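Right, one structure below, let's go through it.
The complex is shown incomplete by one protein chain, all other protein chains being positioned as in the whole.
Note that the chains take the letters A and B in the order they are written out, and that residue 1 is the start of every chain.
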Amino acid sequence: MNQLETISADNVIVVRDLTKKFGNFTAVDHISFEVGKGEIFGFLGANGAGKTTAMRMLCGLSKQTSGQAWVAGFDIAKEAESIKKCIGYMSQKFALYEDLEVWENIRLYAGIYGVPDKEIAPKTDELLHRLGFEKERNALVKSLPLGWKQKLAFSVAIFHQPKIVFLDEPTGGVDPSTRRQFWELIYQAADQGITVFVTTHYMDEAEYCNRVTIMVDGRIDALDTPKNLKENFDAKNMDEVFHHLARNAKRND
Amino acid sequence: MAFVRKEFHHIFRDKMTMLILLVMPLLMLVLFGYALNTEVKNSKFAVYDPSHDEATRAIVEKLQINNYFILQKMLKSQAEVDAVFKTGEVAMVVVFSENFYENLLHGGKAQIQLIADGSDPNTASVITTYASTIMGNYQLELLKVGKIPYQIFPEVKLLYNPSMVAAYNFVPGVMGMIILLICAMMTSISIAREKETGTMEILLVSPMKPLYVILSKAVPYFFLSIVNLFTILAISVFVMGVPIAGSFFWLIILSLLYIFVSLALGLLISSVVNTQMAAMLISAMGLMMPVMLLSGMLFPTENMPLFLQLISDVIPAKWYILAVKKIMIKGLGAEAIILELIVLAVMAIALISISLRKFKIRLE
Partner (left out) sequence: MIIKYLIEKEFKQFKRNPFVSKFVFVFPFIMLAILPLAANFEVKDLNLSVIDNNRSSYSQRLVQKIAASEYFHITDISYNYRSSLKSIENDEADLILEIPARFEQDLVRDQEAKVMISANAVNSVKGGLGSAYLAGIVTEYSAEIRSELMPAGGKSVQSGMDITKLFRFNPLLKYKYFMVPAIMVMLLSMICGFLPAFNIVLEKENGTIEQMNVTPVGKFSLILSKLIPYWVVGFLVLNICFGVAWLFYGMWPKGSLLTIYLFASVFVLAFSGLGLVISNYSKTLQQAMFMVFFIIITFIFMSGLYTPVDNMPQWAQYISDISPLKYFIRVMRLVYLKGSAAADLREPFLALSGFAIILNTWAVISYKKAQ
């Protein structure tokens, strides 16, 4: 396959044989895929399957052992810093500063990502209004309930309108209805043209994605739309699809 | 006890900290035992000598013969005296008067000014004493008075420390400090970490009695301290030549008690703070400075103003160090350290009860 063909304007992420080894342990084993613009792309798998490791490589947090990838047109091996300007990120631990107020967190990240100073305040107001957080403007993040922290972290991650937003297990620890609300926000972002790359071990969330991959023991064992996967594996839901694939998995937490 | 095993596992996994924990005390012992010295030698001095005669030259030579003094510079004028102090080049300037030799022989005024840098008072008083002694001896030689009549010779014998090796003074101090700091710091931080991450609540709600939960946190550090204790003792005895003149058994009993007290102190600290950072700041900075300076380890407590001596009495290290000196260096028996043992025991009990009460309150 001609590399130039795949790095077209429509594919914001291109991955070829990406591998990460820690000593003798192969966390990510020669994975390859592409993600198109505006897609909601799900990375599923059990804990320890390698999803987070893969994502961290794409974000420039971890150096690959071998293989290549391009994010937003930039090579992760050589142009990591350029990638960072175009992406947003939300990690498992939410990583908002707990001892800063809501508006202070927004201001910090907005400033870092180059949102002009004059625009920060009005955009902050607008965001808080949209989320219904106006009263919590001056609240310390650590005082917020978990679901709100998640929504806030996501909103901060896309505040600067990045091309892609990477979400690492964003909905851990909340009830299903809160999770659904979160996914509303994801849809809104995708509608604006932001590509969403999300890892999760909740199989029901797979249904919300355009396409999903299922990682088992560091490999991609399936890559397709949820509908197709269910058909192919003769399954009622993604959970069954996953169990089918994971039966022989050697690694789970 | 599963909790204890978990703690051990946690500690062993962190190899870097383990290494530091075990090696640091030893390195400190060596450093402080050998490097820190209140004996004055190799002091740099300068000379302003307008006479340039036999006597002045001889005196300057004599000053340099042993390793007490090193001649740094010959000054050309009085004005340079100030300058040479300002750059900190010398600790003392020797100023001779003019026509020194002549005056000396014929009963005129032969003056020597020993100008010492008072910013280091100890060194200043010691080197001026040395210098004037050396000069006095020269004078005796010069005047060739075979025997000065009516001379009383003081013979000086130093007890317990014949070569005045500073190690004797510091080893007990370092022992006291290391054990207190490691036990108090490690335990308090470990517990504070659980508090910070919220896992403490889980532990306290478990069917285990709170007392056991807390104690299980302290147990691994207890063993670590024992390892440290023995290694420190081994190095002191075999490498540094600091003997254990008294009963080894009582030394160990004393040390075990002290380890208890230190662990209890760590427990207490962790019961009043909520974050790791705070635990660390209190134990490292809040404990370290007072322990170093008020425990009698570096400075004799007798010279301190009363209220500081009272504070010093509250520091467990002070009692431990006192007792260790008695046993290790003076070779005294258990009777001599009864007071210290009692004080330490009381401290241990008090600290543990207070921490327990605080933890219980937290549960309610």
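As a working rule, a residue touches a chain if its C-beta (ideal position, glycine included) is under 8 Å from a C-beta of that chain, and two chains touch if they have at least 3 such contacts.
Everything quoted here is computed from the prediction, not taken from an experiment.
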Among B:46, B:91 or B:347, which one is in touch with the chain left out? B:91
Kindly state which of the options A:100, A:131, A:146 or A:174 is in contact with the chain not pictured. A:100
Selected residue (touches chain absent from view) among A:33, A:113, A:133 or A:183: A:113
Hey, which chain B residues sit against the chain that's not shown? 14, 16-17, 20-21, 24, 27-28, 31-32, 34-44, 83, 85-88, 91, 103-126, 128-129, 132, 135-136, 139, 143, 145, 147-162, 164-166, 168-169, 181, 185-186, 189, 193, 273, 275-278, 280-281, 284-286, 288-289, 293-294, 298-300, 302-305, 308, 311-312, 325, 329-330, 332, 336
Positions on chain A where the hidden chain makes contact: 59-63, 80-81, 84-85, 87, 89, 91-93, 95-97, 99-100, 104, 107-109, 111-114, 140, 166
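We adopt the following convention: only the chains that are shown with their structure count from here on.
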For chain A and chain B, let me know how many angstrom lie between their CA-based centres, rounded off. 56
